[in-house]
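What follows is subunit A.
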Amino acid sequence: MVGMITALILVPLVGALCVSAARPRQARGVALGFNALSAIIAFTLWRNFDSSAAGLQLIERYAWIPALGAEYLVGIDGLSLLLVLLTSLLFPFALLAQQGSRGLCALMLVMQSALYGTFTAQNFVLWFLFYEMSLIPSFLLIKLWGGEKRAHAATKFFLYTFLGSVAMLLAFLGLYFVHGTFDFARLAELGKTGLLTSNISWLAFAGIFVGLAVKVPLFPFHTWLPDAYETAPTGVAMVLTGTLSKMGVYGFVRLLLPLFPSEMRVVGPWLLGLAVCSIIFASLAAWAQTDLKRIVAYLSINHLGYCMLGLFAITARTAEPMVETQAALSGVFMQIFNHGITAATLFYYVGLLEQRRGARGLDDFGGLMQRAPLLCGWMSIAMFSSLGLPGLNGFVGEFLIFKGSFALAASFTAVAVLGLLITAIVFLRAMQALFSGPLAGSCSAFPELRPKEKLVLLPATLLMFAIGIAPQFIFNIFNTTVVQMAQLFA
Partner candidate 1 sequence: MTFSLVPSLWLIPAAPLVVSLLILSLKKSRHSASAMLAIFGQLVALGFSAAAFLQTLATPGFRVVHNFTWFSFGEQSLRIGWVLDPLTAAMLIMITFVALWIFVFSVGYMAGDEHFARFFAYLSFFTAAMLGVVIANSLLLLFVCWELVGIASYLLIGFWIHKPSAAAAAKKAFITTRIGDLGFFVGLLWLYGSSGTLLFYEEGRGCLESAALLAIGPSATAIALLIFCGAVSKSGQFPLHVWLPDAMEGPTPVSALIHAATMVAAGVFLVARVYPLFSMGGVVAGGVDPGHAGLSAAGYNGVTPSLTVVVWVGVITALMASLIALAQWDIKRILAYSTVSQLGLMMVSLGVGGVAVGVMHLLAHGFFKALLFLGAGSVIHSCQHEQDIRRMGGLRGMIPITLITYAVGMMALSGVPLFFAGAWTKEEILQATAHWPGSRVPHYLMMAGVVLTALYMTRQMIYVFFGRRHAASERAHESPRVMTLPLIVLAFCTIALSLLLTPAWPWLHEYLSGARAHFETARLIQPALLVSFALVAAGIGLGILIYRNPTERDPLEAAQPALFRFLENRMWLDEIYARTVIAFSRMAARLSDWMDRHVWDGLVRTVGGIARLFGDLNKGADERGINAAVDETTFGARDLGRVISAAHSGQVQTYLGAVGVGMLALLLLYAWLG
Partner candidate 2 sequence: MTPTLQLFLLVSAALFCIGLLAALSRRHAIFILIGIELMLAAANLNFVAFWRFDPQPQAPTGVMVAIFAIAIAAAEAAVGLALVIAVYRHYRTTNVDQLDQLKG
């Protein structure tokens, strides 16, 4: 009997095969069907998940390569479940964002499977396998279906992330030679007392840090991102920002923080500085962009910067009450989910605009409010959600991150708050350029939101409001995990 998590990982893979065999016109339909199936499995997981119990649940463990200490070990805790749910939500959304050929749909499904694997694997070898498995489809998706400059962007993306992965692999091999295990839980246990002797441990730390920082990305390892997101087709950009960047954050929570607490503490202030730089510089850079996709890409860096701020603040201080750690962690988890939804939605809107106008520069539009008030209104909701307007989802996570990290690292947080202002400026500038003013000649025949598009956007928009107003149902997923992790980091 195949376990539920294994089924979750396998279904998209089977789907990819079926899509390759399907007729080209039916490819997207088939892919969506498999998406629905995996979503059902994911929601069943949610139902079977006991949110009040700590630790891993629904574990499946099989021997795999005993000689390497590699075993097939998957299981979920609150964080994993959250990310699995996010992945299940985003992929159909991303597939609906564009007309997909067979290859594109199949590769998307492969990537989905890899993501499920990454978020559920609890053994490094398995995890790393899935982690790398996501890289190939994303490279191909950018390279084959991207816009101009795609070859350059895809190569940059691949080399960047691959180098990061290599660094991480080396670091883990080092750990394995010393401790002979790849099991996350056991490594975390060992981490409390210090995994390695001084110098080597710094090397291992640096290797894993670089690998994850590239993935998130954290300033100054972010320069692949704007190019990659800019050229990627809409749906791929949605998935890249919505889920792939979360792999980095997930890695930080699952690997770096538990394994290297003392190293994190030593370099904590520097890392906080990097996080603040991510927040400030990325939002400033977004201000200077004129390409809508690049704007959203930069703001994506900015928003993940908040996650990093929360995480680094947790490790920067030790003697703080659990309250603040829990707040920051909850905020980070919330922000992961919210950013996934909101950034993907924004990319979807940019895709809509690009489809209609054939361009996506700020200057290519004007006065859209007069032609397409609904599109503008709905898009504004996503923008306001992204700039952290209370009542929408973005605020809840950011508030908790700031609440936690302000108590833990006040000065850094006080500077980081400026990011909220700059984000607001960026979005208001975009709104002014797109929606208001006299109608631009090129937009005189701009079509309004179509019913089909409304249907796609409605769930995302409703989710933004739901999380903004009554976020408890999301918190329930990971509250116990937060408590457990806060104890682990303390």
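Picked so that all candidates are chains of the complex that A comes from, given by their letters.
To be clear about the criterion, a contact is a pair of C-beta atoms (placed from the backbone, for glycine too) under 8 Å apart; a residue touches a chain by one contact, two chains touch by 3 or more; residues count from 1.
Note that the coordinates shown come from a computational prediction; the quantities given were computed from them, not determined experimentally.
Of the numbered options 1 or 2, all belong to the same complex as subunit A, but only candidate 1 touches it. Interface of subunit A with candidate 1 (complex): residues 159-160, 219-220, 222-224, 226, 280-282, 284-285, 287-289, 322-327, 329-331, 334, 367, 369-370, 384, 389-391, 395-396, 399-400, 402-403, 406-407, 410, 413-414, 417-418, 420-422, 424-425, 428-429, 431-432, 435-439, 470-472, 475, 479, 482-483, 486.
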